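All protein chains of the complex are present and in place, except for one that has been dropped.
Entry: chain A
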Amino acid sequence: MAVISIERMGLLSVFCVCLFFSSAFAVDRGNFKTCDQSSFCKRQRALKPGQSPYRALLETLELSDSRLTLQLINDNNKVHLLLELYRLQGNMTRVKINELKPLKPRFEVPDVLIAEPPTEPLSVLSKDDNGIVLSLGAESQRLIVSARPFRLDIMEGPEVLLSLNSRGLLAFEHLHLRKDTQAQPDGAEVKESVDGDQQQDEVEKDEDGEGDKEQDGLWEETFKSHTDTKPNGPTSISLDFSLPGVEHVYGIPEHADDLKLKTTDGGDPYRLYNLDVFQYELYNPMALYGSIPVMLAHNTQRTMGIFWLNAAETWVDISSNTAGKTVFGKMLDFVQGSSEKPQTDIRWISESGIIDVFIMLGPKPSDVFSQYASLTGTQSFPPLASLGYHQCRWNYNDQEDVKSVDQGFDQHDIPYDFIWLDIEHADGKRYFTWDPHKFSQPKEMLQGLMDKRRKMVAIVDPHIKVDSGYKIHSEITSKDFYVKNKDGRNYEGWCWPGNSGYPDFTIPEMRAWWASMFAYDQYEGSMENLFTWNDMNEPSVFNGPEVTMHKDALHGKWEHREIHNIYGLYVQMATAEGQIQRSGGVERPFVLTRAFFAGSQRFGAVWTGDNAAEWGHLKISIPMCLSLGLVGVSFCGADIGGFFKNPSTELLVRWYQTGAYQPFFRAHAHLDTTRREPWLFGPENTALIREVIRQRYALLPYWYQLFFQAYRTGMPVMRPLWVDYPKDTVTFTIDDEFLIGSDLLVHPITEEGSRGVTAYLPGAGEVWYDVHTFQKHNGAQNLYIPVTLSSIPVFQRGGSIIPRKDRVRRSSACMENDPYTLYVALSPKKFARGKLYIDDGHSFNYDTKKEFIHRSLTFANNALTSSNLCPDCNFLTSSWIEKVLILGASKPSKVVLKMDGKETPVDFEFDSSMSVLTLRKPGMNAGDDWTLLLQ
């Protein structure tokens, strides 16, 4: 949460009160920089496309098995850069550009790549004075290095897939000494923009003589009352990418914007800078809590990705030659055979570091996901319970309150798995402690939940109250683990507890120490059913520039400027590690984070931060989570009901209906809102909410299997339609509906007073079944669906098999041994396929001991067969198959179960109106081999 209740925060200074009061009802844009107010962005953006001053020095080429190096020279300032090219396994190319001889090392982001990416040999196909042609292996893919000016083109056959520096926007502000003291003989005029390094140098010269040095914020920069001393001066970098034939680009979260990225001409670029934005606005490119510098480009032929590995403040410009064209204009081009091919141009600008880019060449969407996963890892496989429903509020007041909310769920027969405690649970916001009055017996409380097979999450934020009597603070102090300010003293800022220190999570020893604090004997009152939530880890500093840390604060020898966007990742990493360690490496962690970076998917779940109880915020939750899913973070959700303000009952119900079909399913509310537990809105609405939470629980086997798949392959759980229908251009801009896996299509109702929606069902020649009525609909159509308050349009794809547990209980753990019902939705060719995954739901034994069941379920030739996908796995389940529903079936005369060489008849019923065949209680164990024959 980012808001302060004036009345509650007696501790806070008047300063904070003013800060927050002034921004009471909407984002105060003035608190956050525009590109114009961020000096490097302004300088870089002033540089327009044109001839690049860079030239490749082909004579410096060195080629080893896997790596090519080559020097570049800026003909204006004669500074040499070093270009490194790698061909990576799995159809990727890595491009690194750094100064050949930097004054001191430039920052390279650690801990994001899971390993040094394995390479494949590069070979020179041809070389002349103009450039080099390299082979990227099969498929006639080539990488062309042009020498003058320098540019890179990746080609497949005659087609250019992607070009770098084709617009000449490569710019590298090289490290140099400040020249204040030198006399300036020329008295050159001040120029307003950087033109490659040439103008940059001129700017520097100008500043030397004319006292203009602060004008461009090169060596110092002031925003509002905060001055950023920039001892290293200007260090920004920039590079352009051109994507011929591409009109749709996605990704680079986190922004409250549409799924398909917009062109940024005439506005600000998309900004990536982790910030605690109070009451964020929708549909703009402002930075939010997390940053993943990965963009996907898609057309009917190919999907590609660009991963810009840089943790400093970053801006991304997007332009397109077709963006301004009307549909008519495009038609005209088509009719007249206009030679102009659609093209999207991207430009990345970062404040410091080096250029380190991974180009993922696809070609299929699934290839890009696995390519990116091979670099930064996959979604951590969460404990099953964390896929259930989470009940959160700022704050559940005390143990009594927790107990009565817990009982409320049972009284109203609503399942839930986790109840959450926000910052008020701790003793004076000293995390790892409990309020001695309100939560005096935490273990008693946790045991009470454990008796119900439920769990709890308590918040642990990374700002540490400066208080010598507080163990966490005194240990961090004595171990010298705090972030330092520019003068080398401990950095302090205001946050919830008042004056706070910020542990330096970039230090591995600090992270190890932090992890050790989660041991049961360290974190007093904790038990194995207590999990963690990391909030405010952008980091949020109430009195800092843009409500975050000063860029000139120090993490060892590196400025905060260099690592800003990865700070939050480290917090979650250390916390998750702590949870793993406390169980001796046996139990899976569950940690929710607000700030994130590339790679954060390895550590847990993410939510979209402090949204509001408005229909627009419900709607935006879909593209926000879809964007995250495309770049690795599958475990995403939005605060149900909206964090700020009070939702109308209709909005709350609709939000539950939407959230139940999104990966992370948690209701949350601000301290100042009225209570909104599911049963507080009258029996009818309680019933509606109960129903949708039950739908979620029934589908947990499917969600769990999808998360297993995401963990294994990097495939997003919640995904845009185009991922599965990459050639259907209609799907490219759809972000009001989505797929869960490949087999469920959801079109949530996000409009107030809705009486009907039009859902697009993709797939020519395919069919979809309404999961509530089993009615069959054809694919490739816009289907109008009349709706009431109880409607949740969800469709199962014909050709799929979804296992469900229809016996919904009060928590997921209670459902462990329950039987499955298989929903077999037949394709027009009477075929269907699905998977079933079972393990203990909470430990790493699936990984360390291969203790899981993974089965393939196939319906073909009137036989449904379960076969083992992991013969060397071993896990025993007491779950069995209680029912099989075959949608789109015809009536058999007889159904037989074949198992262990024996055949037994199975009872069945056939509903001819909807063509649903129900097999009654076939009864086989879910882990067995079997075949059900329809005769």
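Just so it is clear, contacts are C-beta pairs under 8 Å (C-beta built on N, C-alpha and C of every residue); 3 or more make two chains touch, one makes a residue touch a chain; residues count from 1.
Definition applied: contacts and distances are computed from a predicted model.
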Exercise. Tell me the UniProt name of the left-out chain, picking from "PIGU protein", "ER membrane protein complex subunit 1", "AP complex subunit sigma" or "Glucosidase 2 subunit beta".
Key: "Glucosidase 2 subunit beta"
Self-check item: Hidden-chain contact residue, picked from the options A:Arg148, A:Lys262 or A:Lys452
Solution: A:Lys452
Quiz item: Which of these, A:Asn76, A:Asn397 or A:Ser754, touches the one chain of the complex that we don't see?
Solution: A:Asn397
Exercise. Tell me which residue among A:Ser225, A:Ser468 or A:Thr674 touches the hidden chain in the full complex.
Key: A:Thr674
Quiz prompt | Candidates A:Arg809, A:Lys850 or A:Lys898 - the one touching the absent chain | solution = A:Arg809
Quiz item: Out of A:Lys78, A:His437 or A:Lys557, which touches the unshown chain?
Solution: A:His437
Exercise. May I ask you to list the residues on chain A that touch the chain which is not drawn?
Key: 5-7, 24, 397, 401, 413, 437, 451-453, 671-675, 694, 806-810, 813-819, 878, 880, 882-883, 920-921, 923, 925
